[in-house]
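Every protein chain of the complex appears in place save one, which is left out.
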Amino acid sequence: MSAPDAGLREHVARARARLTALAARTPRRFGFMEVCGTHTHAIARAGLRRLLPPNVKLISGPGCPVCVTPIEYLDRAVALARRPDVIVCTFGDLVRVPSSVSSLERESAAGHDVRIVYSARDAVRIARETPERKVVFLGVGFETTLPTVAAALDEAERDGVDNFLVLVGAKTIEPPLRALVESGDVALDGFLLPGHVSVILGADFYRFLEVELALPGAIVGFEALDILLGIEFLLERSLAGEPRVANLYPGVVRRAGNPTALALLERWFERVDSRWRGLGTIPASGLAFRREFAHRDAARLAVELDPPREPKGCRCGDVLKGAIEPPECPLFDRTCTPTHPVGACMVSSEGTCAAWHRHERVALDERRAGHERHAHTGGRA
Amino acid sequence: MSAHDRILLGHGAGGRLTHELVARRFLPAFENPALATLSDSALLDELPPGRPALTTDGFVVDPPVFAGGDLGYLSVCGTVNDLAVSGARPLALTWALILEEGLDGALLDTFVAGAARAAREAGVALVAGDTKVVPRGKGDRAYAVSSGLGVVPRGRELGDRTIRPGDRVLVTGPIGDHGATVLAARHGLDAPALVSDVAPLTSLVESLFAANVAVRALHDPTRGGVATTCYETAERSKLRIVLDEHDVPVRPQVRAVCELLGLEPLYLACEGRALVWVAEADAERALEALREHPLGRHAAAIGRVVARGDGHAPLVLATAIGGERPLDMLAGLDLPRIC
Partner (left out) sequence: MCLAIPMQLVERRELAGVAELDGVRRDVGLALCPEARLGDFVLVHAGYAIAVIDAEEARKTLELLASIETEDPR
């Protein structure tokens, strides 16, 4: 009834053996960044970190949309939820993220209308059914999710569902990758590239890694084996000094991506400078409504905002940059836990801190207990 | 049912309407001498030898009727199962309903029939009950509260403190069927093959004891699922439980619901499964006994108990690819996610 492929363990064992052999060729340390939060989650779920050679380290990147969404966005979402004429529709991911003084979960408990949806389509349906109120969809995410928001907007525009609005908090993935490499804050030897963003952007999109940043990249899927194969590719290219980008998610990711989705993004949104939690403002790293669609922009609704207040001591920013690991944050596992999250990285299920809390504590426990056998080495490449 | 067959506030007021409700809807379904007297308390026979066990539980479920059960059936099974996993044979149950004004009378009949069916299957009498009605909008259709009295026969010593390193962890069937069924219904997924596992476990548990195996502890993995229940058990026993992902039975349709909603089967509620901690030497015999019972046909050994060092995670999952990860309790509400 639970039948993971019988050959899977064997494939994984082989991939591990090849990785170990490759890594043993040099005393050098390697740091590869998994950009995507779903990868962080998958890596943690499979217990992959413990299967890697000691000189190969995975660094979690900025690809968790919930985590990089700045607190002002959540403050605005909370303020919108407090308007009696507004229904806020959101993916479940955002509901528990703390704003400066509240969260959507708390606003809902206080009697405001916050609804969890799976799809921007559901929010359009709610808007159709509730013409007397404004339905605000929280449009956070990267290039995978934003086309779905654009498609819902298209539907609302076509059918005259005028009360469907979006609070756009969209991010694009290229600018922070460049910013991370160029800042030199973290020594990186390559990227595990986000499989589902790549479905939209296409494999050719990442040529800038090879050409401009001279780093290898591997577009990979979300099974443990896919990720191991990606790491193997990155290690090989690093050893050979050949920065190449490989598409290891074939049949799903195509060279040109999804042109329909890209055209929809282009139709609705334009690039703007955008604030990232922890990374600051990055030029042209966000998407906002084009001027002709301002009537769909929920940011234009008047609200009273709470004064923005970042949680004291929270080092989400450094975690997001990959500059520290979660246990290095003074709040981690002490005042900040998944039950009572302080920072976004703990509340989002794909947040780095949540992933560490949930899944990496075997290693932590053993490290704390002085058993160094399985512990990762702390150094960087 | 007629269009005006709806529950009114008066049905909970204690007057004629209440009497009518009890006489027409409840008494015929639960026919038993203790209930029929309608006195303030049900007077029971003297207890058989052993330690009395008493449990109580409140039930809310959305939707109130789902594939495989309903609020009534669920609430009686839940109470019976709390007794069963304590090693107790159930003797008597109480059942109280809090109804929202305007509730469809047919829905109430469904709950009553469900509760009666569960009591019959568990071989226990429902001896006392109560009904209250709250104004429309002040409740969500119906809530149930049930208490159960049972007796643990002499000689049965169950408890997490009796668990030893080396013991095996068994589950009596595929996990998460109930949780997946109600979640799918709640979230508009169309899943005809999904059926809740809700069932009274009394006879299954008795068949285990009859097989004369060294059962250390039993638990029913309801809210929070198998992971949360194992975590709590590991905490109480001060040992570590290692679950083997490969061996945990999960139906494909349950796995599919989890993938679609971004959830994990190990955290989904079961309402008709038990986790069994048993001495290693008896594990095979225990499995055989379970598998002979209709509710235990797909029983499986899913983990083992080991010693736990200071500060080590109480619960660990050996992943299908040979990795290892600690499992925590369910943090809050496990919300469906897209990321």
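In order of appearance the chains are A and B, and numbering begins at 1 in each one.
Note that a residue touches a chain if its C-beta (ideal position, glycine included) is under 8 Å from a C-beta of that chain, and two chains touch if they have at least 3 such contacts.
This is a predicted model, so every value here is computed, not measured.
Chemist: Which candidate, A:G31, A:G47 or A:P65, sits in contact with the chain we can't see?
Modeler: The missing chain is touched by A:P65.
Chemist: Of the residues A:A170, A:V199 or A:L213, which one touches the chain left out of the display?
Modeler: Touching the chain that is not displayed is residue A:V199.
Chemist: Among A:E72, A:D122, A:D185 or A:E210, single out the residue that touches the unshown chain.
Modeler: In the complete complex, the chain left out is touched by residue A:D122.
Chemist: May I ask which residue of A:V35, A:L58, A:A79 or A:L165 touches the chain that does not appear here?
Modeler: Answer from the full complex: A:V35 touches the omitted chain.
Chemist: Residue by residue, what part of subunit A touches the chain that was omitted?
Modeler: Those residues of subunit A that touch the unshown chain are 11, 14-15, 17-18, 21, 35-39, 63-65, 91, 118-122, 141-142, 144-145, 147-148, 151-152, 154-155, 173, 194, 196-197, 199-200, 225-226, 229, 236, 248-254, 258, 260-261, 264, 350.
Chemist: What subunit B residues would touch the chain not displayed?
Modeler: 184, 188-194, 252-253, 255-257, 259-260, 262, 337-339
Following the convention adopted for this analysis, only the chains that are shown with their structure count from here on.
Chemist: Could you grab the centroid distance between subunit A and subunit B? Build each centroid from C-alpha atoms only and quote it in angstrom.
Modeler: About 37 Å separates the centre of subunit A from that of subunit B.
Chemist: Applying the document's contact rule, which stretches of subunit B touch subunit A when the two form their complex?
Modeler: 174, 187, 245-252, 255, 261-262, 298, 309-313, 316-317, 319-328, 331-332, 335-339
Chemist: Provide the residue numbers of subunit A that touch subunit B in the complex, in ascending order.
Modeler: 1-2, 4, 8-9, 12-13, 37-38, 44-48, 50-51, 64-66, 91-93, 95-96, 116, 118, 141, 145, 224-225, 337-339, 348-350, 357-362, 365-366, 368-369, 371
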